[in-house]
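Can you read through this structure? Questions will come right after.
Incomplete set of chains, arranged as in the complex.
Per-chain residue numbering starts at 1, and chain names A and B are given in the order in which the chains are listed.
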Amino acid sequence: MVYITRKEHFNAAHKLFNPSWTEEKNQNVFGKCANPNWHGHNYYVYVTVKGELQKETGYTVNLKELSSIIREKITDKLDHKNLNLDVDFLEGLMPTTEVVAIAIWDQLLEPVSKLGGILHCVKLCETDNNYVEYFGGK
Amino acid sequence: MVYITRKEHFNAAHKLFNPSWTEEKNQNVFGKCANPNWHGHNYYVYVTVKGELQKETGYTVNLKELSSIIREKITDKLDHKNLNLDVDFLEGLMPTTEVVAIAIWDQLLEPVSKLGGILHCVKLCETDNNYVEYFGGK
(Lines give C-alpha, C1' and ligand atoms only; values in the text may rest on other atoms or scores of the structure.)
Protein backbone atom coordinates (compact mmCIF):
# COMPACT_ATOMS: atom_id res chain seq x y z
CA MET A 1 0.00 0.00 0.00
CA VAL A 2 1.23 3.49 -0.90
CA TYR A 3 -0.34 6.76 0.23
CA ILE A 4 -0.42 9.70 -2.17
CA THR A 5 -1.58 13.19 -1.28
CA ARG A 6 -2.73 16.08 -3.42
CA LYS A 7 -3.07 19.62 -2.04
CA GLU A 8 -5.61 22.09 -3.43
CA HIS A 9 -6.93 25.37 -2.04
CA PHE A 10 -9.92 27.65 -1.95
CA ASN A 11 -10.67 31.07 -0.48
CA ALA A 12 -14.03 31.41 1.20
CA ALA A 13 -16.16 33.40 3.65
CA HIS A 14 -18.08 31.95 6.56
CA LYS A 15 -19.37 32.57 10.06
CA LEU A 16 -20.10 30.34 13.02
CA PHE A 17 -23.51 31.03 14.48
CA ASN A 18 -26.15 28.78 15.99
CA PRO A 19 -29.56 30.36 15.24
CA SER A 20 -31.23 28.50 18.11
CA TRP A 21 -28.98 30.27 20.60
CA THR A 22 -29.03 33.83 21.94
CA GLU A 23 -26.60 36.37 20.52
CA GLU A 24 -24.78 36.25 23.86
CA LYS A 25 -24.31 32.49 23.83
CA ASN A 26 -23.04 32.64 20.27
CA GLN A 27 -20.51 35.26 21.35
CA ASN A 28 -19.43 33.16 24.32
CA VAL A 29 -18.90 30.02 22.28
CA PHE A 30 -17.79 31.30 18.88
CA GLY A 31 -16.28 34.68 19.81
CA LYS A 32 -15.22 36.76 16.84
CA CYS A 33 -16.03 33.84 14.49
CA ALA A 34 -19.68 34.81 15.00
CA ASN A 35 -19.24 38.25 13.36
CA PRO A 36 -22.62 38.79 11.59
CA ASN A 37 -20.99 40.24 8.46
CA TRP A 38 -18.76 37.19 7.95
CA HIS A 39 -15.01 36.74 7.82
CA GLY A 40 -12.93 34.38 5.66
CA HIS A 41 -9.90 32.23 5.09
CA ASN A 42 -7.49 30.80 2.56
CA TYR A 43 -8.26 27.10 3.02
CA TYR A 44 -5.87 24.30 2.04
CA VAL A 45 -7.22 20.80 1.53
CA TYR A 46 -4.95 17.73 1.44
CA VAL A 47 -6.58 14.61 0.01
CA THR A 48 -4.74 11.34 0.74
CA VAL A 49 -5.53 8.23 -1.29
CA LYS A 50 -4.10 4.78 -0.68
CA GLY A 51 -3.73 2.02 -3.20
CA GLU A 52 -1.52 -0.55 -4.85
CA LEU A 53 1.28 0.49 -7.16
CA GLN A 54 0.23 0.05 -10.82
CA LYS A 55 3.04 -1.78 -12.63
CA GLU A 56 2.67 -0.13 -16.03
CA THR A 57 2.63 3.44 -14.73
CA GLY A 58 4.37 3.42 -11.36
CA TYR A 59 1.31 5.34 -10.16
CA THR A 60 -1.09 4.56 -7.33
CA VAL A 61 -3.72 6.74 -8.91
CA ASN A 62 -3.20 9.31 -11.64
CA LEU A 63 -2.63 12.63 -9.84
CA LYS A 64 -3.98 14.68 -12.74
CA GLU A 65 -7.25 12.78 -12.48
CA LEU A 66 -7.28 13.07 -8.68
CA SER A 67 -6.70 16.78 -8.98
CA SER A 68 -9.54 17.07 -11.54
CA ILE A 69 -11.93 15.29 -9.20
CA ILE A 70 -11.02 17.54 -6.25
CA ARG A 71 -11.51 20.61 -8.39
CA GLU A 72 -14.80 19.47 -9.88
CA LYS A 73 -16.34 18.15 -6.66
CA ILE A 74 -14.80 20.49 -4.09
CA THR A 75 -12.78 23.59 -4.91
CA ASP A 76 -14.88 24.79 -7.89
CA LYS A 77 -17.85 24.76 -5.51
CA LEU A 78 -16.08 26.35 -2.53
CA ASP A 79 -13.62 28.82 -4.03
CA HIS A 80 -14.63 32.48 -3.65
CA LYS A 81 -17.90 31.39 -2.06
CA ASN A 82 -19.73 31.80 1.24
CA LEU A 83 -19.69 28.44 3.02
CA ASN A 84 -22.94 29.24 4.87
CA LEU A 85 -24.90 30.37 1.82
CA ASP A 86 -23.48 29.25 -1.51
CA VAL A 87 -22.60 25.54 -1.35
CA ASP A 88 -25.10 22.78 -2.06
CA PHE A 89 -23.35 20.09 -0.05
CA LEU A 90 -22.98 22.34 3.03
CA GLU A 91 -26.62 23.45 3.14
CA GLY A 92 -27.97 23.60 6.67
CA LEU A 93 -24.59 22.80 8.21
CA MET A 94 -22.43 24.85 10.59
CA PRO A 95 -19.25 25.37 8.52
CA THR A 96 -16.58 24.66 11.12
CA THR A 97 -13.32 23.14 9.87
CA GLU A 98 -14.48 19.76 11.18
CA VAL A 99 -17.85 19.87 9.43
CA VAL A 100 -16.41 21.04 6.11
CA ALA A 101 -13.69 18.34 6.24
CA ILE A 102 -16.29 15.62 6.76
CA ALA A 103 -18.48 17.03 4.01
CA ILE A 104 -15.50 17.02 1.63
CA TRP A 105 -14.86 13.38 2.55
CA ASP A 106 -18.46 12.49 1.69
CA GLN A 107 -18.17 14.19 -1.70
CA LEU A 108 -14.91 12.44 -2.59
CA LEU A 109 -15.44 8.90 -1.31
CA GLU A 110 -17.17 7.51 -4.38
CA PRO A 111 -15.26 9.41 -7.10
CA VAL A 112 -11.91 8.39 -5.57
CA SER A 113 -13.10 4.80 -5.49
CA LYS A 114 -13.98 4.97 -9.21
CA LEU A 115 -10.45 6.23 -9.84
CA GLY A 116 -9.16 2.97 -8.36
CA GLY A 117 -7.94 4.28 -5.01
CA ILE A 118 -9.21 4.24 -1.44
CA LEU A 119 -9.86 7.60 0.21
CA HIS A 120 -7.66 7.62 3.32
CA CYS A 121 -7.69 11.13 4.77
CA VAL A 122 -9.07 14.62 4.20
CA LYS A 123 -6.96 17.26 5.94
CA LEU A 124 -8.36 20.78 5.95
CA CYS A 125 -6.26 23.76 7.09
CA GLU A 126 -8.15 26.90 8.02
CA THR A 127 -5.18 28.95 9.21
CA ASP A 128 -1.46 28.35 9.69
CA ASN A 129 -2.29 27.41 13.28
CA ASN A 130 -5.13 24.91 13.05
CA TYR A 131 -6.29 22.05 10.90
CA VAL A 132 -8.60 19.05 10.99
CA GLU A 133 -8.03 15.49 9.75
CA TYR A 134 -10.85 13.06 9.00
CA PHE A 135 -10.29 9.40 8.20
CA GLY A 136 -13.93 8.37 7.74
CA GLY A 137 -15.71 5.97 10.01
CA LYS A 138 -18.52 6.83 12.34
CA MET B 1 19.81 53.26 8.85
CA VAL B 2 18.42 49.85 9.75
CA TYR B 3 15.11 48.38 8.53
CA ILE B 4 13.04 46.26 10.89
CA THR B 5 9.90 44.36 9.92
CA ARG B 6 7.07 42.99 11.98
CA LYS B 7 4.53 40.51 10.55
CA GLU B 8 0.95 40.34 11.80
CA HIS B 9 -2.15 38.71 10.33
CA PHE B 10 -5.91 38.97 10.12
CA ASN B 11 -8.66 36.85 8.57
CA ALA B 12 -11.38 38.80 6.78
CA ALA B 13 -14.21 38.66 4.25
CA HIS B 14 -14.60 41.00 1.29
CA LYS B 15 -15.87 41.30 -2.25
CA LEU B 16 -14.84 43.43 -5.21
CA PHE B 17 -17.83 45.13 -6.79
CA ASN B 18 -18.28 48.56 -8.35
CA PRO B 19 -21.92 49.63 -7.73
CA SER B 20 -21.85 52.09 -10.63
CA TRP B 21 -21.26 49.22 -13.07
CA THR B 22 -23.59 46.55 -14.45
CA GLU B 23 -23.47 43.07 -12.98
CA GLU B 24 -21.93 41.92 -16.24
CA LYS B 25 -19.09 44.44 -16.18
CA ASN B 26 -18.36 43.53 -12.56
CA GLN B 27 -18.12 39.89 -13.60
CA ASN B 28 -15.83 40.73 -16.50
CA VAL B 29 -13.43 42.78 -14.41
CA PHE B 30 -13.56 41.12 -10.99
CA GLY B 31 -14.62 37.57 -11.91
CA LYS B 32 -15.27 35.34 -8.93
CA CYS B 33 -14.02 38.10 -6.59
CA ALA B 34 -17.41 39.75 -7.23
CA ASN B 35 -19.38 36.90 -5.63
CA PRO B 36 -22.36 38.75 -3.97
CA ASN B 37 -22.18 36.62 -0.81
CA TRP B 38 -18.52 37.45 -0.19
CA HIS B 39 -15.40 35.34 0.07
CA GLY B 40 -12.35 35.77 2.32
CA HIS B 41 -8.67 35.41 3.02
CA ASN B 42 -5.99 34.93 5.64
CA TYR B 43 -4.13 38.20 5.21
CA TYR B 44 -0.53 38.77 6.32
CA VAL B 45 0.74 42.30 6.82
CA TYR B 46 4.47 43.13 7.03
CA VAL B 47 5.25 46.58 8.44
CA THR B 48 8.81 47.81 7.81
CA VAL B 49 10.18 50.71 9.86
CA LYS B 50 13.54 52.35 9.34
CA GLY B 51 15.57 54.24 11.91
CA GLU B 52 18.86 54.74 13.68
CA LEU B 53 20.19 52.13 16.06
CA GLN B 54 19.57 53.20 19.69
CA LYS B 55 22.82 52.75 21.63
CA GLU B 56 21.35 51.78 24.99
CA THR B 57 19.01 49.12 23.63
CA GLY B 58 20.46 47.96 20.32
CA TYR B 59 16.94 48.48 18.99
CA THR B 60 15.75 50.62 16.10
CA VAL B 61 12.28 50.74 17.57
CA ASN B 62 10.88 48.49 20.27
CA LEU B 63 9.19 45.61 18.44
CA LYS B 64 6.73 44.98 21.26
CA GLU B 65 5.52 48.57 20.92
CA LEU B 66 5.44 48.32 17.12
CA SER B 67 3.42 45.13 17.40
CA SER B 68 1.01 46.81 19.85
CA ILE B 69 0.46 49.69 17.45
CA ILE B 70 -0.23 47.38 14.51
CA ARG B 71 -2.70 45.40 16.58
CA GLU B 72 -4.48 48.45 17.97
CA LYS B 73 -4.66 50.41 14.73
CA ILE B 74 -4.95 47.60 12.18
CA THR B 75 -5.49 43.96 13.03
CA ASP B 76 -7.96 44.47 15.91
CA LYS B 77 -10.10 46.41 13.43
CA LEU B 78 -9.72 44.01 10.50
CA ASP B 79 -9.54 40.55 12.05
CA HIS B 80 -12.69 38.45 11.61
CA LYS B 81 -14.39 41.40 9.91
CA ASN B 82 -15.92 42.26 6.56
CA LEU B 83 -13.62 44.73 4.80
CA ASN B 84 -16.53 46.25 2.84
CA LEU B 85 -18.85 46.72 5.81
CA ASP B 86 -17.15 46.68 9.20
CA VAL B 87 -14.04 48.89 9.12
CA ASP B 88 -14.15 52.64 9.78
CA PHE B 89 -10.98 53.49 7.86
CA LEU B 90 -12.08 51.49 4.77
CA GLU B 91 -15.55 53.04 4.52
CA GLY B 92 -16.54 53.79 0.94
CA LEU B 93 -13.43 52.13 -0.47
CA MET B 94 -13.06 49.12 -2.79
CA PRO B 95 -11.09 46.69 -0.62
CA THR B 96 -8.52 45.42 -3.13
CA THR B 97 -5.12 44.46 -1.74
CA GLU B 98 -3.71 47.73 -3.06
CA VAL B 99 -6.38 49.89 -1.42
CA VAL B 100 -6.17 48.11 1.93
CA ALA B 101 -2.35 48.36 1.93
CA ILE B 102 -2.49 52.11 1.35
CA ALA B 103 -5.17 52.53 4.01
CA ILE B 104 -2.99 50.60 6.49
CA TRP B 105 -0.08 52.91 5.63
CA ASP B 106 -2.24 55.97 6.37
CA GLN B 107 -3.26 54.53 9.76
CA LEU B 108 0.32 53.71 10.78
CA LEU B 109 2.29 56.72 9.51
CA GLU B 110 1.79 58.96 12.56
CA PRO B 111 1.89 56.30 15.31
CA VAL B 112 5.13 54.85 13.91
CA SER B 113 6.61 58.33 13.83
CA LYS B 114 5.70 58.83 17.51
CA LEU B 115 7.50 55.57 18.25
CA GLY B 116 10.69 57.16 16.87
CA GLY B 117 10.85 55.31 13.53
CA ILE B 118 10.02 56.13 9.93
CA LEU B 119 7.39 54.01 8.22
CA HIS B 120 9.13 52.51 5.18
CA CYS B 121 6.86 49.87 3.68
CA VAL B 122 3.51 48.15 4.16
CA LYS B 123 3.41 44.76 2.46
CA LEU B 124 0.04 43.02 2.36
CA CYS B 125 -0.29 39.37 1.26
CA GLU B 126 -3.76 38.23 0.23
CA THR B 127 -2.83 34.72 -0.88
CA ASP B 128 0.38 32.73 -1.24
CA ASN B 129 0.50 33.92 -4.84
CA ASN B 130 0.00 37.68 -4.67
CA TYR B 131 0.94 40.62 -2.52
CA VAL B 132 1.18 44.42 -2.65
CA GLU B 133 3.90 46.73 -1.36
CA TYR B 134 3.35 50.41 -0.68
CA PHE B 135 6.15 52.83 0.20
CA GLY B 136 4.06 56.00 0.54
CA GLY B 137 4.42 58.96 -1.77
CA LYS B 138 1.98 60.04 -4.40
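Following the convention adopted for this analysis, contacts are C-beta pairs under 8 Å (C-beta built on N, C-alpha and C of every residue); 3 or more make two chains touch, one makes a residue touch a chain.
All figures in this text were calculated on a predicted structure; none of them were measured in a lab.
Participant: Of the full homomeric complex, 2 copies appear; what's the total?
Facilitator: 6
Following the convention adopted for this analysis, only the chains that are shown with their structure count from here on.
Participant: In their shared complex, at which residues does subunit B touch subunit A?
Facilitator: 9, 11-14, 32-33, 35, 37-42, 79-82, 85-86, 127-128
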